[in-house]
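All protein chains but one are shown at their positions in the complex.
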Amino acid sequence: MKASPIRDLVVGLFVLAGLAAIGYLTIQLGGVSYAGPGGLELYASFDEIGGLSRRSPVRISGVKVGQVTAVELDDFLRARVTLDLDPSVRLPVDSKAEIRTSGVLGDQFVALEPGAEDEFLTAGEELAFTQDAISIERLVGKFMNSDDGDDKQ
Amino acid sequence: MRSPAIEAVGFRTVAGIEQLGRLALFVGQVALRCVRPPFRSRRLVGEIYDVGVLSLAVICLSGATVGAVLALQGYTTLARFGAEGSLGAVVGLSLVRELGPVLTALLVTGRAGSAMAAGIASMVTTEQLDGLRMMSVDPMAFVVTPKALAMVLVMPLLNGLFIVFAIFGGYLVGVELLGVDGGQYLTSLESSIDLGDDVAGSFVKAITFGSLVGFIATYRGYFSEATAAGVSAATTGTVVVSSVAILISDYVITALWGV
Partner (left out) sequence: MGTAIAEGALDFQVALDGVDLTLGDRSIFRSLSCGFPRGQISIVLGGSGAGKSTILRLIGGLLRPESGAVRVAGLDITEIPERELYQLRMRIGMLFQGGALLDSMTVYENVSLPLREHTDLGEDAIAEAVRERLAAVGLPGTEALYPRQLSGGMVRRAALARAIVRDPELVLVDEPFSGLDPINVRRIEALMVDLNRQRGITLIVTSHHLASSLRMGHRLVFLTDGQAISGEPAELLASGDPRIVEFLRAEQDGHALPVAAGSGSAS
């Protein structure tokens, strides 16, 4: 078969466009975001993490600085969450980790509230202060129960 | 005791197993020719043009439209809960995991798979394949393999383009029309999609569907009857069997992969 340069060019452009689309999906959407090896890895333990899971975002003042890379039970049957943060974030040792919900029914994320100490947390350390997830179901349940109690008993 | 009904079932079962065996042999022969030289790269480029470039317009247009519809539908539902911010996640997840690969494969089946089967079947009818054989040219290597391979290679590319155009269509409707914050749309999109599960799963589906359509189309064409009716039977058969195979395998992959 004879070569037809224009068709070859079009096919080449098509393949490039397809690869660019795949690249966009893997890099931008697939999110190799902050979580590269060598990121700042910290731990935090909670009694209740609600719907927090792997890949949930970690935010400081609402700005995304990392993500949850693992959720497991520790020896005391508490939830031990591994956070992978942007290494340029310098977090005082008395910072606090809190599980919050974006909106009423939105996703859960870890909010970090920086402390006041001059010393900073380094990789592998554990956040000392944590606040559990507020479970809406539980709140609603409590409210309903107390309501029932007042009215019927 | 002989029951005609049971006998008929038996015959059909045997015929079905025969077909399956023939298809497996066929796939094996194509696979062999993919790795054994001579490689017909010029033929492959031509087929990629036919399958990919010629499907581009329908894929991009459908992608943008599907994205726009998803944004519209998602917005009305999410707005009830004040969760418009998650619009990107709703659009993106359903696209990447499900709609992208499945709709792309169905569209390509209609656009290129049917044409592929009809093309080979008409080559059978007009003795073009026999003509190749008499020129000592193996039609499996010359005609079938480049076509099937092009389908496998092109499907992930078109899938990627479909999803990107759909995200863009969703952005247009969600952000420009309905007033969702653009940054929030993209952030919720990016944070909800996982590389290992969602994106990789999407392309596993695309490659699987591409193989299914490629092999079904070439198989139906290659073994079609050498008549005009044979051509139309191969074309219809390809569309029907491919579509069903895409949907069934989509379920299987979703169940196994958890995508």
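The letters A and B name the chains in turn, as written, and every chain counts its residues from 1.
Just so it is clear, a contact is a pair of C-beta atoms (placed from the backbone, for glycine too) under 8 Å apart; a residue touches a chain by one contact, two chains touch by 3 or more.
Predicted model only: the values in this text are computed from it and were never measured.
Touch with the chain that is not drawn comes from one residue among B:94, B:128 or B:254, which is B:128.
Check B:9, B:24 or B:137 against the missing chain and you find that the one touching it is B:137. In the full complex, chain B makes contact with the omitted chain through residues 46, 123, 126-128, 130-138.
The definition used in the following text is that only the chains that are shown with their structure count from here on.
Centre to centre, using the average C-alpha position, chain A and chain B are separated by 34 Å. Only residues 1, 3, 7-8, 10-11, 14-15, 17-19, 21-22, 24-26, 28-33, 55, 57, 64, 67, 102-107 of chain A touch chain B when the two sit together in their complex. Chain contact summary for the complex, chain B toward chain A: residues 42-43, 45-46, 48-49, 52-53, 56, 81-83, 85-86, 89, 92, 96, 154, 156-158, 160-161, 163-164, 187, 189-195, 198-199, 202-203.
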